[in-house]
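All protein chains of the complex are present and in place, except for one that has been dropped.
We just call them A, B and C in the order they show up, numbering each chain from 1.
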C-alpha cells in the first residue's frame, strides 16, 4: 500500500486508535481522537468506554457524523448523558485511563499551549483550554495530537494551557505524541521519536522541531492503515471533514 | 367550638400552617409540618413551595397518605425530584424562607437536641440530626415543634444537634416554637410566650418548662382550628396517625 | 431500619450517619442498645447531618479531599469531629467547615432497570443514591429488571450510573421491599411497625432476625412469608407514565 492511498490525518487516526487498550475508559475529544476511538472500538478495543466533557458517555460511536460533542447524534444511543461536572469528577477521581488533547504549541516536557502566543506581529489569542487542561491534569495518561510545524515546537511554550510533565505531578502526564510526521514517546519527561510516518526522514522531523530530538538508532516506520481501518474512517468521515488533506483549523 | 372537638396536634398543625406566608419556599418535614404545609397551601398560602430533604420539590400536597418523604405518592406529581445535595444547596444558597424542625430537648436559645441525652439510668441515644441540623443552620428562619414536657425543656441541652441562636450566626435561627401547650416567640434569642392553647394556663406552661419564661401581661389564646381546617387535616391524616391524641414517637 | 437490623445482628462496629431509627416510630432499639450498653457489641458512632454526610460522599465522588459548607456552625456535631475542620475562606469571606471525603467500601443501590453492563436507570426518590454509587470503591446494582441495552440507551439522561463503575448487577424484583420502588412497589408499612415493636427486646430482635433473615434463603421465600397476598397488595398496577421525550437526532 503506497502513501498516496491515505492522508496523513487518516494515519494519525490509526495511530490514535492504537493508543487505546481494550476495556479502557477514554476521555474522547472531537476530530481525530473521536475517529480513533470509534476505530479502536471497531477493531482491537471493543470494550472501551468513551467520555465526553459535556457529560456524554458512549460505548459505541455516534450513528451519524457530528460537528460537536453536543450534537444530537452523540446523545442518541449514549449509555449516559450527565453534566460536565459529573464526567470531570470521574476524571478527577482517577477513573479515566487515557485522554486525547491537541495544541497549537508544544515544548519538550509535553506542555501544550492553546491560550495565547506571541509572533513578530504581536500577541495572538487562541481559543483557550476547553477541557484540555483538565484532561492533561487528571487523566491516567494523555495522548497528544499536533500538526508538526517548526513554529509549533518550541523550547518553551508561551503559555502552559495543558500541563505536561512537571515536578510534583500526582498522576498521568503525556505518554505519546502523534503528529503529522511521526509518533513520539513522552513518558516520564522524555521526548523521543518512536516511529516515523512512511516517507518521512528523521532529518525532516528534526527540521520541523524547534528543539533537539532523541531517537533510537533503528527507527521503525508507523504502521500504515489497513483497508478495514480506512473503510471505517471513510465511513465515519465521508467528506473528509477532519481527515482530508486540507486542515480545517 | 370546644377544645374537645380537636386534638392538640391538630391545633399544632394549624399553628404551623399560620407560620407559612404565601409564596414562601418551605423546607417541609414529615408529620405535623407536612400537614401544616398542605393546610397553608389550601388556605392562605396557595403559592408556597415545599422542599423535602430527599430532593423532592412540590407545589401541592401528595395525593395519598405518606409515611416517609420518599414514598411514591410524594414523588408522583412533584414539580421536581432531585437529589439531597441539590435541595440542600438551595438551602445553603439562602433560597429557603422557612424550615420546620422538631426535637427531643430544647433550651432557651432554641438549641434542639435529637442526638443523645443523659438520664438517671445513663446515656440515652436518640436517632440523630437527619436534616434538622441543616435546616437549623441554613434556613431563613425556623419554626420548632415540640412536645411540652418538663424533661424536654432544659436550661442547657445535653447536645446541640440543631443550633439555635448563637453569636456570629450568619442567617436565620429559630423564629417560633409551637408546643402542645402554646406558641412561643424565639426571635433574636428571646423565649417569650406568644399565645397559650385554649384551656392552658401560664402556670401550667411554666411548670412544664425547665427555665423561666417571659410572657406578655395580656396573653392571647391560640386561635383554634376552624371547621375547614379540621376537614383538611382529617382528610390528609384520616386515621389520626400523626394528629391523634396518642403520640407515636 | 436496615441500619438497626445490621447493628442488632452484631454486624456493625462503626456507624457513620445522620439518622439511625425507624420511620415507623423514631427510635432504633438495637442501635440504642449497642450505643448505650454495648449490646451485642460496642458501637463507634460518627454523627452527621444529612447534608454533611452527603457532602462527605460527594467529595469522594468528585475526587477531592473535602467540600466546604456552612452547615453545622453553632452545633455540637461539628465540634471535635474527625471528618470536619473549620477553615478560613481564602477569598476573605467568613470561615467555612470542610467535610472530609467518605469513600464506602461497597455501595448497594436498587434501581428499576439496568442492562447487563450495569448501566442503570433510576427514577423517583434519589436522596444520596447517586453520590454513594460514585463514591464507593465497589458498587453493586440490584434491579427490578435486567433490560436489553437499547432500553437504557433510549434515555441516557435517566442513567444514574454508567456500567463501568459497577462491580455487579443483580436482577432481584422486590429487592427493596419492604421499602417502595417508584412504579413497581408500594411501601409495606406493617414490617416497619412489627420490627419496631419486636426489636424492643434482645429476645424479640433475635426472634425477628431468625424469622426474617436467617431462615430466609432467597427473596422469593421473603415474599411468600410476607403473606399470600403480598404481591397483590404491594405491586403497583397503575400506570402514570412520564411524558414522552424524543431523543431522535
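As a convention for this text, contacts are C-beta pairs under 8 Å (C-beta built on N, C-alpha and C of every residue); 3 or more make two chains touch, one makes a residue touch a chain.
Small disclaimer: the values here were computed from a predicted structure and weren't measured.
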Left-out chain, listing which of the shown chains it touches: A, B, C
Among C:100, C:162, C:175 or C:191, residue touching the chain not depicted: C:100
Touch criterion as defined above, residue of A:7, A:115 or A:209 at the omitted chain: A:115
Among A:70, A:150 or A:226, residue touching the chain not depicted: A:70
Those residues of chain A which, in the complete complex, touch the missing chain: 53-56, 67-68, 70-72, 75-76, 81-85, 88, 91-92, 111, 115-116, 122-134, 136-138, 159-164, 166, 168-170, 248-249
Interface with the undisplayed chain - residues on chain B: 25, 49, 56-57, 59, 63-64, 71-73, 75-82, 85, 89-95
In chain C, positions touching the absent partner: 63-70, 85, 87, 89-91, 93, 96, 98, 100, 112, 121, 123-124, 126, 147, 151-152, 154-155, 157-158, 182-184, 186, 236-249
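As a working rule, only the chains that are shown with their structure count from here on.
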Common touching chains of chain C and chain A: none
Where chain A and chain C are represented by their mean Cα positions, the distance between them in whole Å: 41
For chain B paired with chain C, centre-to-centre distance based on mean C-alpha positions, whole Å: 26
Chain A: positions in contact with at least two other chains: none
Sequence positions of chain C contacting 2 or more other chains: none
